[in-house]
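Below is one structure, written out as structure tokens; the observations come after it.
All protein chains of the complex are present and in place, except for one that has been dropped.
Order of writing sets the labels: A and B. Residues in every chain begin at 1.
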Amino acid sequence: MFQYIVRRILIALPVLFGVTIFSFLIVNMAPGNPVEMQINPDATAADIALKKEALGLNDPLYVQYVRWLSGILHGNFGFSFSTHQAVTGMISDRIGPTLLLMGTAIIIAYLIAIPIGILSATRQYSWMDYLSTSFSFLGISIPHFFLGLGAIYVFSIVFQIFPTGGMNTLGGTGGFADTFNHLILPALVLGTGIAGSMVRYVRSSVLEILGQDYLRTARSKGLKEFFVINKHALRNALIPIITVIGMDIPLLIGGAVVTEQIFQWPGLGQLTIQSIGSRDYPTLMAMNLMAAVAVLLSNLITDVLYSVADPRIKYN
Amino acid sequence: MSSTTSLETDRKADAPRQGTPLIEVQNLKKYYPIKKGILSKTVGHVKAVDGLNFSIYPGETISLVGESGCGKSTTGQAIVQLDPPTEGKVIFQGRDLSTLSNTELRQLRPQLQIIFQDPYSSLNPRKRVGDLLAEPLLVHKLADKSEVTRKVDDILEIVGLTKHHRNHYPHEFSGGQRQRIGIARALILNPKLIVCDEPVSALDVSIQAQVLNLLKDLQQKFQLTYLFIAHGLGAVKYISDRIAVMYLGKIVELGTTEEIFKNPRHPYTQILLSAYPVPNPHLRNRNRVVVEGDVPNPANPPKGCSFHTRCPLAQSICREKTPDLMGSGHTVACHFPLA
Partner (left out) sequence: MSSNLLEVEKLQTAFKNDKGEVISVDEVTFNLKPGETIGIVGESGCGKSVTSLSVMRLLGKSGYIKKGSIKLGGNDLAQLPEAHMRHIRGNEISMIFQEPMTSLNPVFTIGNQMMELILLHMKLSKKEAKMYAIEMLKKVGIPRAEEIIHEYPHKLSGGMRQRVMIAMALSCKPKLLIADEPTTALDVTIQAQILELMKKLRQESNTAIMMISHDLGVIAEMADKVLVMYAGQVVEEADVFALFDEPKHPYTKGLMESIPHLEYDSHERLASIPGTVPTLKHMPKGCRFHTRCPFANEKCKNEKPPLLSINQHDEHKVRCWLYEDQHQQILADTQREVHA
């Protein structure tokens, strides 16, 4: 197992290297440059040239790249063009809120999707099934920003149950209850989106398991249907669903970017949008890299989880 | 038996094993690597087929029998080059197939055909039977468009279907009919050798008989040579001229059908025969040799004779030295063959 993980990480390194080159090139090919964004409209051409020189933007591309890469290897993603803070510091400030939001969203998604998926599968073609299939269809097809705005309108403006955004009440003392109160809406919005596709996976996965011989064996022992489904079927149905978690992480990152922006959630997603808006190259490239690492890591975790859930799978 | 049919006399008169063989299999090996470690190093091999030598003579039916994992299907696929061997030669009419170029091999393919156990999964469900049968003809340019329809109709008649079946899809047929289509598809190319890989194992008893009879009739009519792969001994006995018994990738005994059934010389053959449930309740308390244990893992076969772990007659030499296939005609790979 350990050998397997090492091998996977070694394989991931060239991929990451490619990602660095790619994100560096794309960001540099994008029209507009940070100097134009930052400098005030009255600045002379000489001022701009001076500023560009100072930021190292006049060096050949490969020099810029090597400088950036060696910085990363030292844990230094450079300084933000817009806030002039260290990017590493900005990321570490914001990674907590993002993980909190994503983690809660995943938990919510599973709490919704697994029971609904099982009910839907065990009562195939009943009204329950049609209802949950429609729900999942909605969950998949409604964009996060729309769902988010709708949720804010209903829960924050009309009923005034939850705050409209942010992570803590401004001027408040903060604390767990306050954060939790702010967390619910964005996590729900993000979670329902994932739950939508997850319901379909759980449903089809359980449906497939329902035809398996070992369930007949379980019934022939005299087990109650409840145990047949929730012990024997569910454990097997969850194995393919693990793959889906791995595939959902990138989706979640994309969703988080939008959701954080709408709810003013101080996470990496919001930082990404801000850095795009201000052509903040160092931050943007760091975010790209983070996303790539997250995807590779989630794939690895998926495969490891696989071998934990399914005794038939052994890696070496 | 008084009612000896012409079929039987023909078989005797044919006296296979004479003249030049159609196929010579020399030291055939098929290994699958086992990979391990950070760099996926090959740490060993599953020896699915491990050094087979035998010949197939024109017009005969030779059967490979053995339990699952003995390498019989792998052998069949290696001979028709579906899954080319790791080592060794398959010589077809004097030409070593492993030395042929892809083009040359493609030209030979029509003569080496194979039919499978599950005809359903080997027929494209989205194609009509007529197209399924025409396809190989067109691919190998063995008929032009005008002839194809007639040839397809002919072959359908020959395997006991009608030309109306041309426009049907595979799922509209029963298992037995599908196997007839599988046979037709092989036969339409006018092959010399047909490898029959468990062709009746998935069929009901009464349908098995239909298909076995059909295979026999076709052999007579078109001078076909069969390599018949099966685990059902009844079918094997009915159809074979010679039988090769396989165990863990090796042939342990090879002889005529009569020799194998009347006078099995390898302990494994004897056990296999006595294990077969006989449809006669009066024989239920016969003295049968029941062997203990499972077939060993082919990735890690026992040293010496691979059957020694289960053999009731094993001695110390069996654990050390691998016996060769010995004898002329009826050959056996055993240090202590039965008389």
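We adopt the following convention: a contact is a pair of C-beta atoms (placed from the backbone, for glycine too) under 8 Å apart; a residue touches a chain by one contact, two chains touch by 3 or more.
Worth saying up front: this structure is predicted, and the values here are computed from it rather than measured.
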Residue among B:176, B:249, B:323 or B:337 that touches the chain left out of view: B:176
Contacting the left-out chain in the complete assembly, out of A:167, A:194 or A:218: A:218
Residue, one of B:40, B:99, B:167 or B:213, that touches the chain absent here: B:213
Hidden partner chain, residues of subunit A it touches: 212-214, 216-224, 232, 235-236, 239, 309-312
Absent chain, residues of subunit B that touch it: 1, 3-5, 7-8, 11, 67-68, 174, 176-177, 204-210, 212-213, 216, 231, 233-235, 237-238, 258, 261, 271-284, 288, 290-292, 294-295
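By our rule, only the chains that are shown with their structure count from here on.
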Approximate Å spacing (C-alpha centroids) for the pair subunit A, subunit B: 55
